[in-house]
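Quick notes on the structure that follows.
Missing here is one protein chain; the remaining ones are kept as they sit in the complex.
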């Protein structure tokens, strides 16, 4: 295949056509029973069936994905789909891969083929599904940890909860490589978010050429930034900075990265669905753990402790946040043994709603 | 009795002696069993007994008070206390009067005597106790309704809930004659708070003599006030004013009273104790009802509707706020038939915590 | 004395609830002050507005508080209320009185004042309603010589208040009346001589039921609690069941922590998960009792809504022993006042200052460690501060 020339490209290109219509992408059993499903049953963490009003059944095998996928490996998946699934495949909203078949006998074959290709089945029902994450050092200039590597290290350790073991309820785990949080990290049962802890360093010589000073000043949510007319630059009040990095986003000569002090925080207890307890934000469990690539053992240890304390303590169907609601945050810190620090107290914006205004609490 | 002369007064006066020691004020049975009470039982809304570890019993008759009390009428109460209570009496933290006796036979006699004097018994247990309130037009310059009169009108209408009828749980009713809220109005099951609805009027000629302009400017929580150098006065941005009256408190030439537009709001569902649901603020039920003295029939009607809807709908031991939590605020507005308006939506400070962020709610 | 027609107020003499109009009329028989109060109030009812001026500064010698100045804006029409100041007399702890001592006050008030009172004001004082400026000194001399003193007002310590606690309540974990009395006496100077940025209130409740609403309206709320288990008397539980209580519905299902269970015979409690909310104890007082070490939870900061919304008090010290002379509590309070006095703007309450300076500054200033009991939940956003000492 040769690259199109400029002219060929111009001739060929279309604009504003939008994505292809989904109807071209649906397996026949899906197209036929669209909107007419009756119920489903989960067999194993990697397999389930949906039964239609017509009596038709579709078996789904869900397999793990590292999300960074090479074209050649995707082709291997497509081969499996061609072989067992009439040439259809799908990804989930969390980036797992789903193979669907109407033939129950194909289920173990699909599982085996995918596993052989390196993509084990799991993630369905009351257990851990994959950890959603974003770019990290692989692609994003804003990242203060790597996403894929940390996710890989954690997922290896918690693999059984994906593929075999059950938990009290679905557990949604997410990872964000900076506080921009490109995902639903802020509403996850368990999440890792990378943070800075040091005031940005300013390359004063470049500020005047590369930044709009008023924009930069107003980008700071805590008003830590003011113009520095002498230097034709800006200055930052270190007492007010809470390391959000917004100034760095709008003004390249501001550098907030600090390899020795950057790291991650662990947050817990958020959720998205409205079942039982309404959607809610994750809350701070551990304010800081240092970056320790390639396998971040301290982070892995910390999240495992939390997950397993939850698994032991929660009642059936209780999500992480519901378990914590029942035992109280004082119970959470007691049961997990995590120390409680000044960083946990929300005195930036929400002190009124988060400080305890009741004489009732647990020791 | 003749007034002390200045000299006599000087000679006699003592300072910094504090109040008398409570031990001088305790009925003997109380002094004897201090800290050694075992349990109590409520007989009727006006009577109860406390039983000590020693086996001693003290019977309490609680009677209503209008809080504004003339010395002569207090003397009548003291006569009753002398006759039946060994010469002791007490007031409660909500300003009811309590007669205590060790002799059960005195109970009906006390009740009768107090009732004859105009002070009927009631207020104990799961019912309505008296409405706490403050000064109103009787004494306070800040009042935008009368307190005593409105309380009297409501209490007459709800009298049975004080003296006879039971409610699902204790119901604490309070009234504040301005948003300074001298009481626990902000945390009551049911409360009336007087409000303004018009921007203050400024007597510009007096501002320069009677106010500190910077203090007045900074007294405004919404930054509605700015200096008006031309007039040597201040000016108020009407779009920002939310009628709190703080400027009026710090600067007398600012008048916020407006007889035709002042009135009251009704708030509900607050509580103070930590039992079951933690202490919580009352929330807005009705944003405005006009002042209609002497008997405020619209206010009386409105609070009665709320109280009776609660009485019908709540489960045993459920306070107003707990009932509302269970049926939801949408249930509250549906059951009471109260219209929901822009004023109900908290977009001043707490929008984030009060807007519904869930797909679950009732029609 | 003038005789006022009061057709509007007369309407408020009707009905079963005791009538404040009758009270004013009773006093009006004796004093011109009460009589003119009646007349002016009738006019307020007619015009739907009050007729009082902003308070002026009046008081007694050597005190900066205890009296609220009040002048009619219609002194010519109602000369009896031209001055109509309030005198706050500090109530005895728990609001118990012997009739003898109280009669003395009443007699003096007929002599020097309007004959109208509030028993009591919202803060807790005996509020003497309506006094002329020239009567203040002799009235004060009379009452103080009988062993009474004024309460607080202005930017000062306000009159502390409490529930009746051990005097008549089986649930009191601390001696509320004694604590209230002790604080009041220890801090007489702070109470009478306003020297702070704004008011500061103490309220003391014997347990989490909080019968003095301390959590809603005290800069320092002191609430009794315990550290042990809830002792269950199973026979008494059975008596309640026999008496018709639905123990499952009324007790177990209403327990906010879900830590109780009942099998129809025995009631059991998982004490580690009990939050000591007082629900079950209050509904089955013969069967349940808190045991073990007694003390108080100290909560800081509540206040009325002016001007940035009401605050409820925040848990700062989950557990403090409460034994006379309450040294720990006093040292703690003094640290708070020092920090507040050093940092607050005028008219900034303690809770507001904590909000504006942040909880960490406050906790560090008063030397209290962060603890999960202080919060309902930890922060939800990823933005938080680090001090150099935290970056080990």
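Labels for the chains are A, B and C, by order of writing; each one numbers its residues from 1.
Here, a contact is a pair of C-beta atoms (placed from the backbone, for glycine too) under 8 Å apart; a residue touches a chain by one contact, two chains touch by 3 or more.
Everything numeric in this text was worked out from a predicted model, so none of it was measured.
Q: If you put the missing chain back into the full complex, which of the shown chains would it touch?
A: Missing chain, whole complex, touching shown chains: A, B, C.
Q: Among A:113, A:199 or A:219, single out the residue that touches the unshown chain.
A: Missing-chain contact among the listed residues: A:219.
Q: Which residues does chain A use to touch the chain missing from this display?
A: Counting only chain A, the missing chain is touched by 1, 3-6, 8-22, 24-27, 30, 34-35, 37-40, 50, 58, 60, 64-75, 78, 81-82, 87-93, 95, 97, 100, 118-120, 132, 134, 136-144, 146, 148-149, 152-153, 155-156, 159, 162-163, 179-187, 215, 219, 221, 244, 246, 249, 252, 257, 259-260, 262, 272-277, 279-281, 291, 293-295, 315-317, 348-350.
Q: Where does chain B touch the missing chain, residue by residue?
A: Output for chain B: 179, 181, 186, 193, 195, 197-198, 221, 242-244, 261, 265, 267, 281-285, 287-288, 326-334, 340-363.
Q: Can you name the residues of chain C that touch the chain not displayed here?
A: 305, 309-310, 380-383
What we mean here is this: only the chains that are shown with their structure count from here on.
Q: Using mean Cα positions as chain centres, tell me which chain lies farthest from chain B.
A: The most distant chain relative to chain B turns out to be A.
Q: Taking contacts as defined above, which has more of them, B-C or A-C?
A: Of B-C and A-C, more C-beta pairs in contact link B-C.
Q: Need the CA-centroid distance for the pair chain A / chain B, whole Å please.
A: Result: the chain centres lie 50 Å from each other.
Q: Where the centres are mean C-alpha positions, what is the separation of chain A from chain C, in Å?
A: 49
Q: What positions in chain C touch 2 or more of the other chains?
A: 208, 210, 215, 256, 275, 277-278, 309, 312
Q: Send over the residues of chain B in touch with two or more other chains.
A: Within chain B, the residues that touch at least two other chains are 274-275, 279, 350.
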